[in-house]
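Missing here: one protein chain of the complex. Every other protein chain is in place.
When the chains are written out, they are named A and B in that same order, and each has its own residue count from 1.
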Amino acid sequence: MEKPTPYIRADLLRRRYRAEKRFRLYGVVAIFLASAILITLLGAIAFSSIPAFTHTYIGLDFDLQAGDMTENIEDNNWHAILRKALYQQFPEVKTRRDKRMLGKLLSIGAADRLAHKFAANPSFVGQKVQVYLPASDDFDLFIKGAIDRTLPESDRLLSDKQIAWIDKLRAQARVKRQFASHVFLAGDSREPELAGIKGALIGSLLTMFVTLLFSLPIGIMAAIYLQEIAPKNRFTDLIEVNINNLAAVPSIVFGLLGLAVFINFFQLPRSTPLVGGLVLALMTLPVIIIAARAALASVPPSIREAALGVGASRLQVILHHILPLALPGILTGTIIGIARAAGETAPLLMVGMLAFIVDKPANITDKATVLPAQIYIWANNPERAFESLTSAAIIILLVFLLFMNATAIGLRKRYQKRW
Amino acid sequence: MSLSLYIMTLFGLAVFSYFLGLKRIRSVVAQQVTAQQRLVPTVPTETGQAPISPTDTTETGHAPISPTDTKQHSVDHFHGLFLALYVFLPPMLLIIIWQACAPFVTNYLLETQLVTIFGTLSQGALNIQIAQVKAVYNGSLAAHMVSEQTTLGVAYYARIQQTFSIILPVIATSFAVVGFMFAYRRIALRFPARRHIEKIAIWFMIAASVIAILATLGIILSLIFETLRFFGKVPISEFLFGLHWSPQIAIREGQAGGAGAFGAIPLLVGTFMITLIAMFVAVPIGLMSAIYLSEYATQNIRDFVKPAIEILAGIPTVVYGFFAALWVAPFMRDMGAALGLTLSSESALAAGMVMGIMIIPIISSLSDDVINAVPQSLRDGAAALGATKSETVKQVILPAALPGIMSAILLAISRAIGETMIVVMAAGVAANLTANPFEAVTTVTVQIVVLLTGDQEFDSAKTLAAFALGLLLFFMTLALNILALRIVRKYSENYE
Partner (left out) sequence: MTETDKTVKTHKTPEAEDRVKIKARRVNVFYGAAQALFDIDLDMRLNQVTALIGPSGCGKSTFLRCLNRMNDVIDGCRVEGDIYMDNQNVYDETLDVVELRARIGMVFQKPNPFPKSIYDNVAYGPRIHGMTQNKEQLDHIVKKSLRRAGLWDEVKDRLSDTGSGLSGGQQQRLCIARAIAVNPEVLLMDEPCSALDPVATAVIENLIHELRQRYTIVIVTHSMHQAARVSQKTAYFHLGELIEYGDTSDIFTRPQHEQTEAYISGKIG
């Protein structure tokens, strides 16, 4: 009789173990790559956004007399006043060309800023004051070290003379970097040192409001109908197929729909949160319906039976018992859907929400842009200073989205119930 | 009176009607009760239990035949709600329908009036006049900028608007009154107000569900309609088989509406090339991450890595686009230069790689699901035979999960084809028919954006071409999704 001997070949086994190790390594590398990409992406954007949160300001002396001022302080020719103060600082600058170059060190918005300062502090008139005014973006970049002074003059954004003037200002301690509040408080502008995200943020909020207003009630009603009430027939099958299909349609196609139906057919106003919100609502609707149906389905049937048993009507069962229990799940799905809509750009480009809009929108029928579209607009701007501003806007958008998603996760953790 | 103010008034009326309804049903009940008390002596109550309310007295002596004939059918509250809904809904429906139709009606009236003012007008001139009248009416165009005849049109238009703004509330209010009278009369003891309200509610729910169908229908119809108009200007064969795409340059003379070359092949090639590159990045990383996470990783690593991958999924695509344009593309160009290759700064490679990063979480989370769905018994069986873990994965789990993984990849391809912002920001605009990933290519979505942003008239072939591309995109993604769904269905059947 043959003795059973285990069939083990040592060389083959070694090879198999090596293959095992290799395979495992591929996995580790994949995970490492994914994490590294995430860290690089977020790190690069965060790092490049840092300069945008501060700006360079130049201190200039003003000695204005009440007799020279008009009654309404803001009506004065502040451009002239500003120029005069600047030229006083540099008596050696004589030629017209040089004076213009000197003027370019200050931001275009500096005169406005000066006017506001004086309007806010009427006591400034009649005394010697030093006012800090925003520098131009090139000046700012230079201070932040983004312009290399060792380069030949023709390759630089600032001329040798301008750099000399900046050095003089710095020697007089008239240059300081401050927190750039305009990033949060200003609307869009062609000048990076004046542009802020407030207009886009308001536009985003208005758009999300419209999206929520339409998608949440309609989504919940549709989910209730399909999950709790509808008989299973061809009609409801058709609805379900459509919902699943809508969930997979590329977002830009929703933009085309919005353009063709809302703008051209129903003549709703272009570039407004109303139209943008409607388009995003259609996009979010399947997300909400699918999440709401899952939440409704997770409510145990015993609750339904109990309520029916005491004589609640079908609608009372839903409104009094099932909907309240499913609500956390529905809200979680809704927030995730809305967060996705809040980061969406492509369909909004189709309905004109990438216009350059300085005014902050106050109404859903005002022309507006949204935060992701603002990012797109700024990313296309050639000025170097817009680069860090774009990164800053991205960071703000990501924080906004992170907050929403964290809320959704918190909600799910808090109310998650195992039946 | 502004519309929102009117709707608010209407709402107020509805609230008022609610209370009227409550009053009505209570008085009806009171009448019935006194009438009954005259007919039937009070029901004797159970001994030892003092009656505390009318409801309590009925508890022992249910009427022997059918107590439902004299019992109030619906709770008071529903009668009030019934009345309120009949006051509020008819005028609201009218207003909504009117708002949807008004532009057409006013346009039609204005057109006929303008024709009588000007005599015959060409369609184009008529459109310009209509636009001018509206602009003056809205105040966006100064009144002295237009001709006297147009001013007549403006006056007429203002008259229409004013008339409608008076007529609409009048008709709507009369609807409300009729609704009120109709509903008020029906309130009675046995009137099933609750059932009426539930019926209305269910109709609203059905309407909400139908919106999903309407949206799909809207997408298909609007795309097809515009596409057919496009094919009226550009032959379908040129669109589907043409090798040149340059909608901006008129190359054929004498064609109306500004012409160009509308061959979609270069766009499709570009789209597929970028998608392919994306898949080369996403499939290995996503799949291996999923395998590692579900088969090898400890719980700690899973808890850390899974949310990280989910964050990748939550980043808006415009951010990826910015990342691609600002860092990845220049980095690739420098790398290429170091290796002696010339890369376009808008190379397909950069856009495709960043798109691949975006796709990683889709592949990894979907694959994770299907790998976890493979029964543990298969793993145990393989392990019991002495297979190593990687052999189990490669020879048992992956073959079992393959249909699911295939469908995940198809869904990811569908996402990549429809993705817009990354390619708009990082890929090129010029349509090169090339197979070289170092060159700039353009995609379907990029061209849709290029054609439709900026001010274009709606009828030009350029604008219409965007809809034709949209239709192409819609059907491509639809086909991929249906295919993916089919595979998953077949797969899940195998396991049940």
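To be clear about the criterion, a contact is a pair of C-beta atoms (placed from the backbone, for glycine too) under 8 Å apart; a residue touches a chain by one contact, two chains touch by 3 or more.
Small disclaimer: the values here were computed from a predicted structure and weren't measured.
Of the candidate positions A:9, A:128 or A:232, contact with the unshown chain belongs to A:232.
Of the candidate positions B:8, B:75, B:125 or B:217, contact with the hidden chain is made by B:75. Of the candidate positions A:308, A:327, A:355 or A:411, contact with the hidden chain is made by A:308.
Per the touch definition above, the residue from B:24, B:194 or B:333 contacting the chain not shown is B:194. Interface residues of subunit A facing the missing partner chain: 231-232, 300, 302-314, 316, 320-321, 325. Counting over the whole complex, subunit B has residues 52-53, 55-56, 58-60, 62, 64-68, 71-73, 75-77, 192, 194-195 touching the chain that is not drawn.
Note that only the chains that are shown with their structure count from here on.
Subunit A and subunit B have CA centres that are 22 Å apart.
For subunit B in complex with subunit A, the residues that touch the partner chain are 100, 103, 194-195, 198, 201-202, 204-206, 208-213, 215-216, 218-219, 222-223, 225-226, 284-289, 291-293, 296-297, 301, 305, 308-309, 311-312, 314-323, 325-327, 357, 360, 364, 388-391, 393-394, 411, 414-415, 417-421, 424-425, 445, 448-449, 452-453, 458, 466-467, 470, 473-474, 477-478, 481, 485. Within the complex formed with subunit B, the subunit A residues making contact are 16-17, 19-20, 22-24, 26-31, 33-35, 37-38, 41, 44-45, 48, 217-219, 221-222, 224-226, 229-230, 236, 238-239, 242-246, 248-254, 256-257, 259-261, 264-267, 282, 285-286, 289, 313-315, 339-340, 342-346, 349-350, 354, 372-373, 375-376, 379-380, 387, 390-391, 394, 397-398, 401-402, 405.
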